[in-house]
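As you look at this complex, bear in mind that one protein chain is not there, while each of the others sits in place.
Letters A, B, C and D mark the chains in the order given here, with residues in each chain numbered from 1 onward.
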Amino acid sequence: GNPKENNQQVGESKSGSESKGGGELRVAFNAQPPTMDPLMTTAAATKYAGRHIFESLMTLNSKYQPEPMLAESVDKSEDGKTYTFHLRKGVKFHNGKEMTAEDVVASMNRWKQKSGTAKTLGDISFVAKDNDTVLLQLKAPSTPALTILATQTQFAAVMPKEVIEAAKEIGVSEIIGTGPFKFVEWKKDQYIHLTKYNEYKAVNAPADGLAGKKEALVGDLYFDIVTNASTRETGLQTGQYDIAAALPHDSYERLKGTSNVKVITETNVALSIYFNKKQGIFTDLKERKAVNAALDADKILMAAFSNKELYKLNYQYMPHEFWVTEAGKKEYNQKDPEKAKRFLQEAGYHGQEIRLATTQDYPYVYNAAVVIKEQLEQVGMKVKLDVSDFASYSTKREDPTKWDMLVVSDLFRATPGELGILQPQNYGWTDDPKIASSLQAINAAASPAEMKKLWDELHGYIWDYLPGVKLADFAFFDATTDKVQGYKPFDGMIFWNTKVLK
Amino acid sequence: MGAIQRSLDGNTKLLRIKNDLKKQQRNLLIRRFFSNKSVLIGSIIMILLVILVFFAPLIAPKGPYAMEVTNRLQAPSSAHLLGTDNFGRDLLGRIAYGAQVSMGVGFFVAFLASLLGMMIGLYASYYRSLDSLLMRICDGLMAIPGILLAIALMAAFGAKTENVVLALSIVFTPHIARAVRSAALVVREQTYIEAMKALGAPSWRIIWLHIAPNTLSPLIVQATFIFADAIIIEAALSFLGAGVPAPAPSWGNILSDGKTVIFNAWWLTLFPGITIILSVLGLNLFGDGLRDLLDPHTNQAKK
Amino acid sequence: MATQHLLEVKELRTHFYTERGQVTAVDGITLHVEEGEILGLVGESGCGKSVTSQSILRLFEEKQTVKYEGEINFKGKNLLRISTSDMQNVRGNDISMIFQDPLSSLNPVFTIGYQIAESIMLHQKVSKKEAYDKAVEMLRLTGIPAPEKRVNEYPHELSGGMRQRVMIAMALACQPKLLIADEPTTALDVTIQSQILDLMMELNKKLDMGIILITHDLGVVAEICSRVAVMYLGQIVEEADVKSLFAHPLHPYTQGLMKSVPQLDGDRSQKLHIIEGMVPSLYNIPKGCRFASRCPYADALCREEMPELTQHQSNQKVRCWHYLKIAQREDRCDVNKID
Amino acid sequence: MLTKLTEQIDPMLVVKGLKKYFPVKGALGQSTGEVKAVNNVSFQLYEGETFGLVGESGCGKSTLGRTILRLTEPTNGEAIYQNKNIFHLSGMELRNIRQEMQMVFQDPYSSLNPRKRIGSMLEEPLTIHQIGLRQERTERVMEILHKVGLQPDHYYRYPHEFSGGQRQRIGLARALVVNPKLVICDEPVSALDVSIQSQIINLFQQLQDELKLTYLFVAHDLSVVRHISDRIGVMYLGQMVEQAPTDSLFSSPLHPYTQALLSAVPIPNPNVKKERIILKGEIPSPLNPPRGCIFHTRCPFVMDICRKEIPLEKEMSRNHFVSCHLH
Partner (left out) sequence: MKFYILKRLLSLIPVLFIVSIIVFLIIHLTPGDPVSVMLGQDASKQQIDELRQSLGFNLPLYQQYFKWIGGVFQGNLGLSFFLKEPVTKAIFDHLGPTISLAVLAEILAIMIGIPMGILAARKRGSAADQTFMGLSLLGISIPSFLLSLFLMLLFSVYLKWLPVAGYQPLSRGLWTHLQYLIMPAFALGTMKSALIARMTRSSMLEVLNSAFIKTARSKGVKERHVVYKHALRNAFLPILTVIGQTFGGLIAGAAVIETIFNIPGIGQLIINSVLRRDYSVIQGTVLFVTFSYMFINLAIDLLYGVIDPRVRLNRK
């Protein structure tokens, strides 16, 4: 028998009563999320699955600008310290309960407490003004406040108040949101099954990024957890999966040439080197400059991503249109071994071992590290590749005694304040007063223009100070069968407005 | 009494006979060695691999790390006989240098596990009082996942090839122990073991010189399996960062690097795959043949 | 002599392939057995008695290890020519065999009842129940006490003597035309041995069964055999009816053998007679008479040419150049007294 | 040499009340009974003599021999050798005594390690007891090979390349190579044809003359036992029923079992037909030996008392002991 047919029968028989047809969409998902509670983790898998179930007050459009989602509209007070959110009416949770301001306040307070990004807003409070209105009160005005509310890492999912109150330390136990899909079942290590939420009320605006109209065009949405990349790939080719996520970059060219498969890319991740500036050799700026001078980004990225279409050499720490700046350009990608050697000499480098920690759980990170090691050794540095599994690696990088350099991939952020590489408490420990004060100034900037100006300045300084080295932007790539229509990722996978042709 | 006291003359004559016999015996053994096809083929393969191990610098003068990223994933050509990998490193060179690591891991794991397993198996079968204790320990050891052990050891003692060997040896020891024990249980009941006791032989002698050789066939079968398994598992460990520390080449990690590009660059899996198969084949042929050579019985039923 | 023998072996040769080359363990054996006759087969250990008997049933794996030559005629068929499945019908049904080593010849994982019944069911159309009853009956015949209980036991639960009797019961279960018994009583003490010999003689009379009895014990031969063949190094060196053989053995080897037997009434202080020298190795068979190197009568002719098996009087055949000379000497003294 | 047995000489080995019971375990691992393989056996061995041991198969002859050498632990009883109870020795002492007491095993094939060449197998006992240097050991092995009638080129052969008789001789050579004083021969000639059998028996006698060996000689073949033994013990179902000097035993067997045994020996002469005593009745099992006299189930002369009382050992004539109510 045809396996595809079989699957569909299975899917339909299970959800037939719930949804009015529309078929099913099977996504070969690359990782099992650690939890379905978006606030409990920064893992992308949770975010991708969760954003179909949960929604937040604000969200991002394709230009990384905030747009309201559960709010009908937002007003900003004169002093810039209070935002008033008018909630959309008639929005119902998946359990049938209508969403009220109370739920939103409970959810936002949880977000405030759990999310790292929320903390950049300083001391804030959410108040329910009435059943349909929520106030956000800031201590100081902040231009990027709404963008921060729309952040996607640990996004501010709105859940019923009761669910939040019942939450344990490892997260909520009921998965109830307001999104276009509702949660049915999570068969551990097998699949996550969502089904169309028939009472979903979409925003009346064209879809744009995560914002705008959302419509479930399939009855059932399965995230099949398939950790093996070749399996995802073959499964897509046989039609067992409609979409295969995060395929190996090396397969890009081949899949692109395959007739019934469409490849879909979205450049939304930055690849950088982080230096350990708390301890060891890279506390010395000259050593950091030596590394920066020695690198040849093209080769590194070629090895990591294998195809030019999948990466873009870019020195911008904030690659969105709004933030683009010329500052720091000349420092980037110098490919100047002689200069590097000079820096080393000045710094008095005498063959100390440099530990480059990495993990093979992210092949591109590992591949980049291998080439970086090679390039640094060309200029006479002694580099040791320290490979471990992700769990060990993630503990290791918290410990300044264990490493000197890392290769890190960061998702694009909407505001500079969210950039991991600039955080003093984050691994790398960028504890520079000037950077700190500039970031504060940007957050408190009165207007976007001022904000931009401050950023230009900071960007130049960053390239001088070198908390790390930004290497490039790159894309993950997904592939779909030619029966899938309307799949357009933004900040990762989005399956509303996506349908499968019969 | 006369028969006992031989003249000096007689003694030297006997010795001469003995020496002649020894020589004759050696010739017979050599002849048998060369007439035994499997040993012969096996040794040739093994010798080739040993050459690979020791002459890697000649085979790949640039070493296993020389990268040309622009030349990545090139199919075999005259410049790179076996093609290049995803960093543009010469595959032949990596395989040649990887031989050191992989053959080493395979060999030492098989050796250590055999030694330890044999010890456990033999003593468990000989001293019945130890049996259930040792076997239960083996049950326990078998259950501890090798990956876990490897990650733990790496973390505790640093990423070294020795730790891979140690972890895998511990994992495989119970397998050998069980196989040896089951064979030894039969052997220990044989009359010739009793005869050795009657001669006043100490236990260690009985165990190691009389029981052990008779458990060799299942041991060889298992040990060759372990050799192969160790090479392949080392790859899985490398992938988790718990194997041979990267970017040192091992057949295992070449293979798992190749795994992701198997559809684009077949040579990256094919060639290390073939080398692994060859080495296992060589070792097995050699082992089988050796066993046949050592086993007096198999000399009979042959044409 | 009957026109058709029950079994007639003609010029049987059995070659083994070994690492050191091809070995001919049985080299041109010719013998025959009549219905109701017990033929004794004696000879030095390793002379090929067992190989001969197993060759008759073609029990060695052909092609791989062994090559047969010659003829084995049984009921007018040449057993070496018939197909494997026909051979399977002959085995156990027409010709049965008792093996030399009872300890290892029974399958340790089946009950003895099963093993006997299996052989009955293979050749007779009987139910399982009937076959088991027959098995019990056979065990009773061989003198095993409480056979109903014993049928359900495994070989290792029985004593050596009992196992030997199980083998015998199994061999006799189908009432074969011919029984080959390879040292059936070696492991038994004399009281049980005599019971078993009695049983064999009884069946031999009752069923008119031919028997080839291989043994080392010349006493047993004297007691129950009617004819004897003496083997040496893969050949038959003498064949005669039992009385003539014991009265005047012709071949020097047979003579040596007879003299070596310790007598119950002999002089204990006297050393036993021995045949000097060693049996030559099968890999290195001498050119002429195979016994020449140990023979007191040997001369140049013996060392050069192999004698044929020649008829002496009506009931004796011998393979020796000098048998006439020896026969004359033997006539002069009484052989039965050991000198 | 035949009857050098005198009252004055102290025995070399005294076995008193030896018992060996094997526990029998059922399929469930529980004990279901005991095989009384050797049940209260006493006898002495004198230096330089041969003590023959005959009896039905399974009556405990091998077990007796193995127990004396402590190859299995005795259930009860003692064996005094050179004023020491063998059953109380341990470690080094036991090993030393094993140099002086050797055994030739019943099954010649399985008592040889199939993977060892004959030469190294024979050299091993010397290595164990640290006798001689390497060179000397080889010489000695060659010598012993010669003595048992094997050839030097057998040195490098494996056991399976030998015929039964040759294997038996190898077993013998292995026992003799360490210069023992006492050799327990467990049916050393039963697998041999008469011509080789006589070679071996002669060899036994020759070695006894040369080295003053003492033999405990187990065999089925009564004519062989008669030829070689000075005294003979007859065993039945784990017990010694009769013990006598050879001539005395053969001329006047006292126990009904001995009588039956002697009458059943086939005579190698087709003209002589002997009157056999046929034993009827159930052969008892050592698991469950009969009460009273163990032989009463098959005894042609059974009396009432036999079923109730165990007969005591009586000395009927000089050194001729029997356990039977008839006497």
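The criterion applied here is as follows: contacts are C-beta pairs under 8 Å (C-beta built on N, C-alpha and C of every residue); 3 or more make two chains touch, one makes a residue touch a chain.
These numbers come from a predicted model, not from an experiment.
Participant: Can you say which of A:Ser230, A:Asn307 or A:Gln440 touches the chain missing from this structure?
Facilitator: Result: among the candidates, A:Ser230 touches the missing chain.
Participant: If I consider the whole complex, including the chain that's not displayed, which of C:Leu57, C:Ile196 or C:Leu213 touches that chain?
Facilitator: Going through C:Leu57, C:Ile196 or C:Leu213 one by one, C:Leu57 is the residue touching the chain not shown.
Participant: Which residue from B:Arg178, B:Lys197 or B:His210 sits in contact with the chain not drawn here?
Facilitator: If we include the chain that is not displayed, B:Arg178 is the one touching it.
Participant: Please pick, from C:Lys128, C:His156 or C:Lys287, the residue that touches the omitted chain in the full complex.
Facilitator: Once the missing chain is taken into account, the touching residue is C:His156.
Participant: For chain C, which positions touch the chain that isn't shown here?
Facilitator: These residues of chain C touch the chain that is not shown: 54, 57, 59, 64, 84-85, 88-93, 96-97, 99, 101, 104-110, 118-119, 122-123, 154, 156-157, 167, 170.
Participant: Touching the absent chain: which residues on chain A qualify?
Facilitator: 1-3, 6-7, 10, 32, 34-35, 40-44, 46, 114, 116, 153, 169-171, 173, 187-190, 224-228, 230-231, 234-235, 237-238, 240, 361, 388-396, 398, 410-411, 420, 423, 425-427
Participant: Residues of chain B in contact with the chain that isn't shown?
Facilitator: 128, 132, 135-137, 139-140, 142-145, 147-149, 151-152, 155-156, 175, 178-179, 182-183, 189, 217-218, 221, 224-225, 228-229, 232, 235-236, 240, 255, 259, 262, 269, 273, 276-277, 279-281, 284, 288, 297, 301-303
One rule holds in what follows: only the chains that are shown with their structure count from here on.
Participant: So which chains count as neighbours of both chain B and chain C?
Facilitator: Under the touch definition, chain B and chain C have D as mutual neighbours.
Participant: Can you tell me which chain is nearest the middle of the complex, judged by mean CA position?
Facilitator: That would be B.
Participant: If I average the CA coordinates per chain, which chain comes out farthest from chain D?
Facilitator: Using the mean of the C-alpha atoms as each chain's centre, the farthest one from chain D is A.
Participant: Max contacts between which two chains?
Facilitator: Among the chain pairs, C-D has the highest number of C-beta contacts.
Participant: Indicate the whole-number Å distance between the mean C-alpha point of chain A and the mean C-alpha point of chain B.
Facilitator: 48
Participant: Round to the nearest whole Å and give the separation of the Cα centres of chain A and chain D.
Facilitator: So the centre of chain A lies 89 Å away from the centre of chain D.
Participant: Hunt down the residues of chain B that sit against at least two other chains at once, touch-wise.
Facilitator: 300
Participant: Multi-chain contacts only, two chains or more: what residues does chain C have there?
Facilitator: As it turns out, chain C has no residue touching two or more other chains.
Participant: Using the touch definition up top, name the residues of chain B that touch chain D in the complex.
Facilitator: My answer: residues 1, 3-4, 6, 11, 14-15, 17-18, 21-22, 24-25, 190-192, 194-202, 205, 209-210, 213-214, 294-297, 300.
Participant: For a test of understanding, state which residues of chain D touch chain B in their complex under the given definition.
Facilitator: Within the complex, chain D touches chain B at residues 66, 69, 71, 94-99, 102-103, 105, 107, 110-116, 124-125, 128-129, 135, 138-139, 142-143, 147, 152-153, 155-156, 158-161, 171, 174, 178, 210.
Participant: In their complex, what parts of chain C are in touch with chain D?
Facilitator: 42-46, 145-146, 159-161, 186-195, 197, 216-223, 242-243, 246, 256-258, 260-264, 266, 268-269, 271-275, 278, 336
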